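Note that one protein chain of the assembly has been removed; the remaining protein chains are unaltered in position.
Right, chain A next:
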Amino acid sequence: METLIGLLVAAPLLGAGVLLTGGRRFDRTGHLLGTLFALLSFVFGMVLFVNMLGKNADDRALHSHLFTWVPVEGFQAQVGFQLDQLSMTFVLLITGVGTLIHIYSIGYMEHDERRRRFFGYLNLFLAAMLLLVLADNYLLLYAGWEGVGLASYLLIGFWQHKPSAATAAKKAFLVNRVGDMGLSIGIMLMFTTFGSFAFSNVLPRAAQAAGTQHATITGIGFMLLLAACGKSAQVPLQSWLGDAMEGPTPVSALIHAATMVTAGVYLIVRSGAIFNAAPDAQTAVVTVGAVTLLFGAIVGCAKDDIKKALAGSTMSQIGYMIMAAGLGPIGYVFAIMHLVTHGFFKAGLFLGAGSVMHGMNDEVDMRRYGGLRKFMPITFVTFGLGYLAIIGFPGLSGFFSKDKIIEAAYAKGGTEGWILGSAALLGAAITAFYMTRVMLMTFFGEKRWVPDAEGHEPHPHESPKSMTVPMIILAFGSVFAGGLFSINSSFVKWLEPVTGHSEGNSPVSTGTVTAATMVCLVIGVGIAWLMYGRRSVPAVAPRGSLVTRAARRDLLQDDFNHVVLVRGGEHLTRSLVYLDHSLVDGVVNGSAASVGGLSGRLRRLQNGYVRSYAVSMLGGTAVVVAATLLMRAV
């Protein structure tokens, strides 16, 4: 069984290797090969899952050591895998949703001449993401962490000929690198504290270490949070996610909704022992989560680009997960549960958006949609189910997982609990608003279609089966996963041995929380209906209030970045280039000149004495060598 873990990663890696280096001979079969490798990985995952279910709850972890990666005195980095319930959950999500999206892409990318390469990148992503969740130490996790960053970079910029795509890709990588700095420093702190960065060495000793090394453990927590902020697009490192929508839509669904962006949640839950021992770091985590869940939701309300609205939503939903993860053992399980249900419904929503774009000449502006439900019935129904799931409609997946997080937030207790719980409730209302807005603007109302740049009238039509089947399967997940996980608290029991779990004492009863959530939902949906259902949607966005305009610009965070970091950086580098030439070079040359009249000679040499000088050099050396030889003879 242990060997199978390696194969799980190896299959898509092999796929990537074959597709990216195989050349044109794979042009006609590349997409099928890529999908096959993804499916193979999923099958291995299922075999391991069934095997795991057959074992005792406390004895399910598998370990597989492959080889020593970096052997240096005192620093031993291993390539080893650890498959426990937490990793298993991710493996199934990554390979399952991953395979579906491979299948969807067969249709979506059909007319792209670089389709083979696209599937190669997707395979590369799967391999890196699996490495990330299967690594048994932080350095190997870091390899996967940057690997998914690379895949994300390549896929966001897949249509490189568009300058906007290339810029977005670069931005995503750079912002993520800031987060990666956090992970690097975190690993270094672990190394100097524990002499190791293996899970098995660091995590069991974190609680004990907090006694004498409290500040260090807190520091590690903060650094891991910084990493999570980068990868999971949390404030203040969220700015890349909206631009990342430049990538092909299946990429947005897989990487920028269902899997990669949730890696930050994985990191925090995996490092639970560290955060449990560092309450200050936990406070920072919940703060980031709460701020982002509102930030993303507000941005989501203002966007007219369907993918950017969904991206705001992703940010916000991951905010929920991060907040839950920051609550400690009350929240870990629910963070992951929401992560999985979100994986289903958000991937489904993105694939739905892709299907709409496919039928509408790649138009993304929702103001140019309208009335599509009659033309794309399957897309409408599956998107609709995803919509109901994300707003937390009773009985659907999101209802169960989001409710649990709100409850857990209140259960945190004290003022903190009230603030977090209320933020989460408010977020639920805003979610209901912006998702209803998306739904109404896209599928209801009158047609507001316009011809594209080349003058083609849109002829919306349902997408081919390869695209609709994955959407239908994901819709099933959106509807049933949450309920299934909640029967007998099966998901809690599944993860508890790894993450630990405690119920906490909520000052408000479960019934009250559910009722409050329902009220928020109705308010959100109601306002959206009043604004976009009852009234007709203007084809050109109204100017809007100050808040709306700010939200359209991602609450001005990008403008801040541009002025301070981009402009400031440009000025800095330009002045340094100037200084290096005039000052550093000048001073060094000058001080040498004052010693030996060097600069005068330099100038003279430039005027054509070069060769003679070089010859004299050569002659000089010859004399030295000859003299030495002569001395020997003496």
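Quick note on the criterion: a contact is a pair of C-beta atoms (placed from the backbone, for glycine too) under 8 Å apart; a residue touches a chain by one contact, two chains touch by 3 or more; residues count from 1.
Heads up, the rule we're going with is that contacts and distances are computed from a predicted model.
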* Asked: One chain isn't displayed here; going by UniProt, is it "Amino acid ABC transporter ATP-binding protein", "Phenylalanine--tRNA ligase beta subunit", "Benzoyl-CoA 2,3-epoxidase subunit BoxA" or "NADH dehydrogenase subunit M"?
  -> "NADH dehydrogenase subunit M"
* Among A:18, A:92 or A:150, which one is in touch with the chain left out? -> A:150
* Structure fact -> Touching the hidden chain, out of A:4, A:92, A:185 or A:541, is A:185
* Who touches the missing chain here, A:51, A:64, A:167 or A:561? -> A:167
* Asked: Which listed residue (A:33, A:122, A:139 or A:391) would be found touching the missing chain in the intact complex?
  -> A:139
* To do: Based on the whole complex, identify which of A:137, A:196, A:401 or A:557 touches the chain you can't see.
  => A:196
* Which residue among A:29, A:283, A:545 or A:573 touches the omitted chain? -> A:573
* Footprint of the hidden chain on chain A, which residues? -> 20, 67-75, 139, 142-143, 146-147, 150, 153, 157, 160-163, 165-167, 170, 173-174, 177-178, 180-181, 184-185, 187-188, 191-196, 201, 205, 209, 212-213, 216, 569, 572-574, 576-577, 580, 584-585, 587-589, 592, 596, 598, 601-602, 605-606, 610, 613-614, 617-618, 621, 625, 628, 631-632, 634
